[in-house]
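One protein chain is absent from this view; the other protein chains keep their places.
Chain lettering (A, B and C) follows the sequence in which the chains are written, and residue indices restart at 1 in each chain.
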Amino acid sequence: MDKKMNDYVQDFPILRQKVNDEQLVYLDNAATSQKPRPVIDAVANYYYHDNANVHRGVHTLAERATESFEKVRTKVKNFINASSEREIVYTKGTTEGLNWIARSYGSTHLKQGDEIVITYMEHHSNLVPWQQLAHETGAQLKYIQLLSDGRLDMGSAEKLITDKTAIVAVAHASNVLGVVNPITEIANLAHKHGAVLVVDGAQSAPHMKIDVQQLGADFFVFSGHKMLAPTGIGILWAKSIFLAEMPPLEFGGEMINSVELQQTTFKEFPWKFEGGTQNIAGVIGLGAAIDYLSAIGMEKIELYERSLVENLLPELLKIEGLKVYGPLDPVQHSGIISFNLGQLHPHDVATALDMQGVAVRAGHHCAQPLMEYLGVSAMVRASFYFYNTSEDVQQLVKAIKATKEFFKNDTV
Amino acid sequence: MDKKMNDYVQDFPILRQKVNDEQLVYLDNAATSQKPRPVIDAVANYYYHDNANVHRGVHTLAERATESFEKVRTKVKNFINASSEREIVYTKGTTEGLNWIARSYGSTHLKQGDEIVITYMEHHSNLVPWQQLAHETGAQLKYIQLLSDGRLDMGSAEKLITDKTAIVAVAHASNVLGVVNPITEIANLAHKHGAVLVVDGAQSAPHMKIDVQQLGADFFVFSGHKMLAPTGIGILWAKSIFLAEMPPLEFGGEMINSVELQQTTFKEFPWKFEGGTQNIAGVIGLGAAIDYLSAIGMEKIELYERSLVENLLPELLKIEGLKVYGPLDPVQHSGIISFNLGQLHPHDVATALDMQGVAVRAGHHCAQPLMEYLGVSAMVRASFYFYNTSEDVQQLVKAIKATKEFFKNDTV
Amino acid sequence: MTLSKLNNLYRQVILDHAAHPRHYGTLKDSKEQLELHNPTCGDILKLEVILKDNWIDEIAFSGSGCTISQASASIMTVEVLHKTPVQVEKMVTAFSELVTGEKTTGVQELLGDAMIFEGIAQFPARIKCATLAWKAIYQILQKAGRLE
Partner (left out) sequence: MTLSKLNNLYRQVILDHAAHPRHYGTLKDSKEQLELHNPTCGDILKLEVILKDNWIDEIAFSGSGCTISQASASIMTVEVLHKTPVQVEKMVTAFSELVTGEKTTGVQELLGDAMIFEGIAQFPARIKCATLAWKAIYQILQKAGRLE
């Protein structure tokens, strides 16, 4: 399988470059993925042939653009198994999607004394909007604990999710710990207590088959740019019943039904949420990205990434002084591996790896409460995608060892 | 000059196509502009060489992406003569920018009894957000009248803008009437009464030299997609003093300084407004668009478009039964011409023109109160950009005449 | 001239109905009514019907719109008059399939003069104009509880 997967690398010209005189190994996929030629071409071709504003014109280009733009809703619907394309709302990305849910659904449904339950592993984007909502409404924000290997403590979840809970918001997959959370179980817990479940799918949608109905989620959001699509486009999915009652947040342009001097009526969902000219080319690119991923198969992508981790994890654990966060069993570990190398600061490690062509991230990964919880100030993170190869794994391991060697007299 | 300007057409491959067997004449530029090759290439090259998430990584690609991303702020600053790049906030587009001003500045500054003054010619995007703000805060929304030729009635403005006025919001150039409003005069009026002035630059920034300081505006917003840039990127400019005090609206990602379990501090402006991964490639494309426009010269673009209108207007006025809205003097008319052809419905006209290769818009142009004010339900709009030629003007005139002929036994 | 293709859209019957719409106006007696907007173009259609026993006994429309939407409304009123709700529902479906080009045969009898809109499939931007009136009759029957 490795062989066949390696063919996809050819579609990513950016990977064929040297960085600091070394072959680039891009392992920062959790921050953003690279884009294959078919996606870049789809965007360019749209501008070369069909570009026009959507929904507004009777001329030929406008009609073509509108059709392509709306067709992608169907692709997204199929990609995550939504029940209707009308449940697919275009956003700027995961962060905007989560903020919209907090502001539109949250502000109209929460009251003093209600509780919002999230986890210690949330990305700031699935944390700060709820914090703000709690401040505004007088609701309480509570955090589900983690087990020592980084997985969610379901005992803690059962204690925290009660009849007071109005909203539960959880990452499907962690952007730091490499764990995938048991969403269906959490959905059952939430629903038993009359709460809705918001799922942050930023790190899952790119890497595994998503079925929002099977997950039992009420809201599911993700970003295009982490799954081959252009920057500036994301998806907010929610059950129709919620979208129907949620007030729109950005007013103007095509989201309107009729405007009088002192009042306005809005279109039906999803269009009522899409104020102003949308990122049309971004939508087209997202459609091409979904086509590309679907042609490979999401299950295959998930399996392949696991095989890389099965290669990597044992090698890392052999390096003395190297500490991996999250589960140590490769089977439970997604393609995100966060670690520290002795007392070396993650930034020094990341710079040393960069000098060897290996692009990783260092820092708090927009998860400061998690860092605090784990008692570290920062970590190094290597995150894989299907176009990474076992040679990439080897180059990473080699580079980490060389880094350790370089700093050996100092803090390692 | 015409000759030299015509050369730019070559950079727009989309224009070299046939639509309904006729050479495409794209006159829907007020809805969205076409994109020249250098802009499309800039986006593709970014993805082929430098793509990474910004602000977050220490690796080489991340550093390159961040530098390009931030450099565009300087380009935008120079393009509109802001006093600092920190006054440049990236948005999704004009609509988002206006909504953010209403929500962030408006909600924190308005109270019951305050007044918001706009005009009858506003686009819904510069109208509905203020209507909503008025509903929420108990402020009153008032409309400045128009003169019979569509220009702003400054007498009406003087009456409506009083010490009760907190916000004045006006389009720099109308998207329907082809008039350019006297912003400096309105700014003086507003400031005399202690109000702030919000300028909707969606239809001016693409077509003339903008100097926000000379205009005397406090806020100025525009969209990239109407000025050669990709979809999904826009600019909110405001004086530092306002940006400093405005609360952010989208929480998560790089807009954060530090997060604790129950509270969060934000970065400085402009970054505090830019929650989540931004439309990075859109920003890069906007930079390329500004380079392209600046190389031509905004003054030259404005003059050239006026020369097209000087050709077109007299020809149109010769067609019996054709009514042009807005000033009839070409010197006072921007490159947007709205008209009706006898009793023919604008949609029928637009379809007939499309059959002759000419792409125009028909409808209310997101300005229903203006339609109501003028007593029409819809109009046809032809809108020009610098890559349109005098042949385009001729083809439009010819097509209108043929349309009139086709329907002659009916409603014309 | 290059407008010959326009004849596929603006057939004589359509132009005639637009210029002289049938059943244009309002009804006096107690009636079902509905107003629909086409937000894209600002068109407004008001439809009124009087249902007697199990058929449409009287019908009228008013409002403003383009040639296509006016003609389609006029033809629709002619074709549905004295039909039962169940029949009308079938017509609505058939019309929708006709104008999107999904199914264009075997519906002549059902749709009558409304068949004239077959050519509109080539003008996708205008399909909504043609379907507005049919959407209205469907919704009015639905609201009146005459459809299962």
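We take it that a contact is a pair of C-beta atoms (placed from the backbone, for glycine too) under 8 Å apart; a residue touches a chain by one contact, two chains touch by 3 or more.
Treat the numbers as computed from the prediction; the structure is a model and nothing was measured.
Novice: Quick check: which displayed chains does the absent chain contact?
Specialist: Result: the unshown chain touches A, B.
Novice: Of A:G178, A:G326 or A:G363, which sits in contact with the chain we cannot see?
Specialist: Of the listed residues, the one touching the omitted chain is A:G363.
Novice: Any idea which of A:G57, A:P270 or A:P346 touches the chain not displayed?
Specialist: Spelled out, the listed residue whose C-beta touches the missing chain is A:P346.
Novice: Decide which residue listed in A:A52, A:A378 or A:V393 touches the omitted chain of the complex.
Specialist: A:A378
Novice: Mind pulling the subunit A residues that touch the left-out chain?
Specialist: Answer for subunit A: residues 20-22, 344-348, 351-352, 354-356, 362-364, 368, 371, 377-378, 402-403, 405-407, 409-411 touch the chain left out.
Novice: Where does subunit B touch the missing chain, residue by residue?
Specialist: Contact residues on subunit B toward the absent chain are 55-59, 62-63, 67, 256-258, 267.
What we mean here is this: only the chains that are shown with their structure count from here on.
Novice: Which chain maximises the distance between its CA centroid and that of subunit B?
Specialist: So the farthest one, by centre of C-alpha atoms, is C.
Novice: Once you find the CA centre of subunit B and the CA centre of subunit C, what distance in Å lies between them?
Specialist: 37
Novice: Find the geometric centre of each of subunit A and subunit C from their Cα atoms only, then give the gap between the two centres in Å, rounded to an integer.
Specialist: So the centre of subunit A lies 46 Å away from the centre of subunit C.
Novice: Going through subunit A residue by residue, note those that touch at least 2 other chains and give them in order.
Specialist: Those would be 56-59, 62, 256, 258.
Novice: Give me the residue numbers in subunit C that touch at least two other chains, ranges are fine.
Specialist: Touching at least two other chains: 40, 125-126.
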